[in-house]
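In this view, the complex is presented without one of its protein chains, the others remaining in place.
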Amino acid sequence: MVLSSVTRCCPTLQCVPVISRNLAVPRPNVLLFKSARRRETTQLNIRSLGSLSSTPVLLASSSLSSPSSSSKLVSKATGSLRGGKLVCLLRVSPRRPSPTPSRRGIHTQVGVMAKSKFEYVKQFETDDPCLQNCWIVVRIDGKAFHKFTDVHHYMKPNDERGLGLMTRAAQTVMADFSEVVLAYGQSDEFSFVFHKNCKLYNRRASKIMTNVVSLFASSFTLYWPRYFNTQELQYPPAFDARVVLYPSDDNLRDYLSWRQADCHINNLYNTCFWKLVQEKGLTPAQSQERLKGTLSSDKNELLYSQFNINYNNLPELYRKGTVLIRPRDAEAQSERETNNYRGYSASKKSERKPGSVVLHSDIIGKKFWEEHPYILNPKLYGS
Amino acid sequence: MVLSSVTRCCPTLQCVPVISRNLAVPRPNVLLFKSARRRETTQLNIRSLGSLSSTPVLLASSSLSSPSSSSKLVSKATGSLRGGKLVCLLRVSPRRPSPTPSRRGIHTQVGVMAKSKFEYVKQFETDDPCLQNCWIVVRIDGKAFHKFTDVHHYMKPNDERGLGLMTRAAQTVMADFSEVVLAYGQSDEFSFVFHKNCKLYNRRASKIMTNVVSLFASSFTLYWPRYFNTQELQYPPAFDARVVLYPSDDNLRDYLSWRQADCHINNLYNTCFWKLVQEKGLTPAQSQERLKGTLSSDKNELLYSQFNINYNNLPELYRKGTVLIRPRDAEAQSERETNNYRGYSASKKSERKPGSVVLHSDIIGKKFWEEHPYILNPKLYGS
Amino acid sequence: MVLSSVTRCCPTLQCVPVISRNLAVPRPNVLLFKSARRRETTQLNIRSLGSLSSTPVLLASSSLSSPSSSSKLVSKATGSLRGGKLVCLLRVSPRRPSPTPSRRGIHTQVGVMAKSKFEYVKQFETDDPCLQNCWIVVRIDGKAFHKFTDVHHYMKPNDERGLGLMTRAAQTVMADFSEVVLAYGQSDEFSFVFHKNCKLYNRRASKIMTNVVSLFASSFTLYWPRYFNTQELQYPPAFDARVVLYPSDDNLRDYLSWRQADCHINNLYNTCFWKLVQEKGLTPAQSQERLKGTLSSDKNELLYSQFNINYNNLPELYRKGTVLIRPRDAEAQSERETNNYRGYSASKKSERKPGSVVLHSDIIGKKFWEEHPYILNPKLYGS
Partner (left out) sequence: MVLSSVTRCCPTLQCVPVISRNLAVPRPNVLLFKSARRRETTQLNIRSLGSLSSTPVLLASSSLSSPSSSSKLVSKATGSLRGGKLVCLLRVSPRRPSPTPSRRGIHTQVGVMAKSKFEYVKQFETDDPCLQNCWIVVRIDGKAFHKFTDVHHYMKPNDERGLGLMTRAAQTVMADFSEVVLAYGQSDEFSFVFHKNCKLYNRRASKIMTNVVSLFASSFTLYWPRYFNTQELQYPPAFDARVVLYPSDDNLRDYLSWRQADCHINNLYNTCFWKLVQEKGLTPAQSQERLKGTLSSDKNELLYSQFNINYNNLPELYRKGTVLIRPRDAEAQSERETNNYRGYSASKKSERKPGSVVLHSDIIGKKFWEEHPYILNPKLYGS
């Protein structure tokens, strides 16, 4: 069909602001075209009038993901400015039908009209892109897990089931988001490291963190029975999440060291605290008082002398937390040798072994990073 | 114990930047104090040196929620600037023991030292507070629900079970977040409206949206069996979420109208589309072709003439979506009369009936808002 | 000329990320086209591939304001996805020459190539749009004006010349930015209120505040001699600026009240302080000590008893600061009557009398706003 010019179809002043505004605006604006053949109206959303060619019109069919976007594909269009009004002519051809109707499908123009008057509210939405070339860390943290662990009778100070479930949920996230190069978890928190060149959701922080945290939460819930068997989940757990950016590899490694040091400090303290409560019958208050101001050495001594425990023999899971990396990145150094670098770096993410490998290594020292030199290697993710 | 002066304990130049920086800085900075009595070192985090009193020191024991914060309560301190260096004297007294040890408990100074060198990474975290006095809308949206609904054999165009489950999850969110005054859902999305004066998480957008979306996702997963019985959930679902701010009541109402108009447009189209596929045996492509460019009136006519369906008699759940409000706000107008306004507005949130009421009303027109004048009334949330 | 397909011109992998990225991305991405006819290469910047029509190409000639944008106007183009690669054909026609060459003019393709490899750095720039439908306040504040006023021998507590110059600079800003509906100044600060619907620079906060503050600073410098005559400006003054958003009229009025209350408090104190120093010969320290903890009433009493001054008789300029509004908004109420509202609200910004009117009124009370009902009236700025 051939549409008549804008000037005829909307002789209102609307066009003037639309045009002047658009010269700068990144947000979509609306033009209404009335068909010359029928009374049908098409709403077109414009991103740019840069060159007064058919740009706006063509953009119209692509810039808007909402139902009000035209159901037509504008295959040809020309335009020009006359007296501050956009005059353009379009040829519209049918879009190749897609196998199933998208929920955001094709709609009657009347519906379009009904909605278009509210659509301005979309302009209140803002993007929150992460700065380019920075490591993106998403840290999730259990909401009120103190209560949650009490209600669900977690063993203190560490509950294998609970830690296993956290890891399972984190692995689900890694399986879904190939941009994650490493994840680190301890207690009720998990950090996911997205590589510097990651383009996921165009690096929109809100989109990344909400997808990650919601998938983590639903996985935690779905896989609960596999870890807690007959003990039922009493209520749906919540987690918060935040995005933190780290410009350099050192910053990122210090972040991970910070979390692992936190794990150590908490675990040493909690191990002592609960031993005193569980085996010496102290009240929590007494136990806390007993430990106040003690040094690490004091606590180690306490565990050894009072409970015959060598702290360093406790499971690494408790002392170091959990590190998840990609199978490929976890390959033995020996294999590496046979594996000249260029060929290696050429390999695509797609070639990576799926899933993740669970470690409880020290990631504060250099050793881990020297043994796994590919985890932070940007060349592997395309620059 | 009595700590010696900073100048003696850290004779480095570190103090100078610390001080000059702090005069403005909102981020914590670190001062190290060495005990005169023992070799113990305490790390103190400073937020302000505004008056060169003991502020920084006192703040030290409060400003940092991490284990590295001092385990002591500094009860008295004085300070002054001498030659660009902070000199201060502190008296430290034991903190009253709390009943149970917080996960972020008391730690040995050695642990503090081990961690303190990484702790600077916290400075890379940023707040994202929502502008004051604006309606906060959190809209969650199913990730790839096209595939999800296919895998789980949802009825088309509407699945009672799926919609019921979405509503159930949304009610869980409303039960947990009393700041939500209204929620609106359709298809695989739900919008939660937090009142303008809401102080939740100090209005931090990330914290609000991630808690909401993770609770929604875990509820959706936990309550799945109640709606889909023996049909198992095949994989954990994910949802994204965004925060949008609306300064005026009109903006907020237009936002809700936009979503409800979207519901109408999609449902009318999808009803026609699936009738053609399910009862006329058209392929999706043929069905889409048949509907291309049709008006609402065309579609209504199609449903009536071909399928003897009066669209307006279809369930409101499908045509209007789902509105959740507070029981109190849903009370009959009659009761209102007996209920003089002042007394009403004086009532606290705490007095509100818990939970939420499910409606499928039109919220585009004025009627709904006239009948429920208290939903948007800021007086009810304290200014 | 006819360009060959992308697949042939850049067989690298670059296309794949470009395409996948673009499905969401608002930021421009680069495609390189090699001419079939000559060895010339054209760089095109793409905003959207929504419909695989010529959108990206057409956008190319409009989306980028930098010299590397194509010097051609692509008048016709078609495209399609083949195996994850964009294949398209373009017809390029000359752009109508503009009268004078823009600094961002037309450039050789070689230059384009030289630059294109650095151009990715543009992606690090971010927008900072102000939330829609909020009052935008830009407050500028003199940098180190304590020293500045000493060096330039300002009269204490108030210097007519200095205040006059501040007002002159503010009027220059109002003359340049018609979106400003009111400005309020006191001491070394000035606040500019941009109306809620203001579209200036697409509401980008950085762009707005830097243009305002730099114009203010250059005006202050340029007009200095008119106020300080032979006394020379010793060094260029600096000002900082911030943008603050206020969603409601009440918030905005409270903001202005806050600044005027600040003016009152400072002026009353400073008047007493300098009287004691200048007429009683107290040292600044003694004067400060004398006033410590005194109430307003104490200070009024002090001025009256010791210096026979009735504070309320001091010039309003000192006590109230300076209010700038538009001539039209300042018209006498009487004229208003003759002026039915519809006709009034229909008037365009362009009809406004240029420049600004200087007042020293109280803006805390209702009176001012009742007498000037049009200042905050959004209808006057088009919604």
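For reference, chains read A, B and C in written order, and residue numbers begin at 1 within each chain.
The working rule: a residue touches a chain if its C-beta (ideal position, glycine included) is under 8 Å from a C-beta of that chain, and two chains touch if they have at least 3 such contacts.
Just so you know, these numbers come straight off a predicted model, no measurement behind them.
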| item | value |
| --- | --- |
| Among C:K143, C:R226, C:K280 or C:K367, the residue in touch with the chain that has been omitted | C:K143 |
| Per the touch definition above, residue among C:V181, C:A241, C:I325 or C:L359 touching the missing chain | C:A241 |
| Subunit C, residues in touch with the chain not shown (by the definition above) | 40, 66-67, 71-72, 94-95, 97-112, 114-115, 118-122, 124-125, 128, 140, 143, 145-146, 172, 176, 187-188, 205-207, 209-211, 213-223, 233, 235-246, 251, 254-255, 257-258, 261-262, 264-266, 268-270, 273, 284-285, 287-289, 291-299 |
| Residues in subunit B touching the chain absent from view | 17, 21, 24-27, 47-51, 53-55, 58-59, 61-65, 73-76, 78, 95, 123-124, 126-127, 129, 131-133, 199, 201-202, 382 |
| Subunit A, residues in touch with the chain not shown (by the definition above) | 131-134, 245-248, 251 |
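Rule of thumb we're sticking to: only the chains that are shown with their structure count from here on.
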| item | value |
| --- | --- |
| Distance from the mean Cα position of subunit B to that of subunit A, given in whole angstrom | 16 |
| Separation of subunit B from subunit C, taking each centre as the mean of its C-alpha atoms, in whole Å | 32 |
| Between subunit A and subunit C, centroid-to-centroid distance (C-alpha), Å | 34 |
| Multi-partner residues of subunit C (at least 2 other chains) | 131-133 |
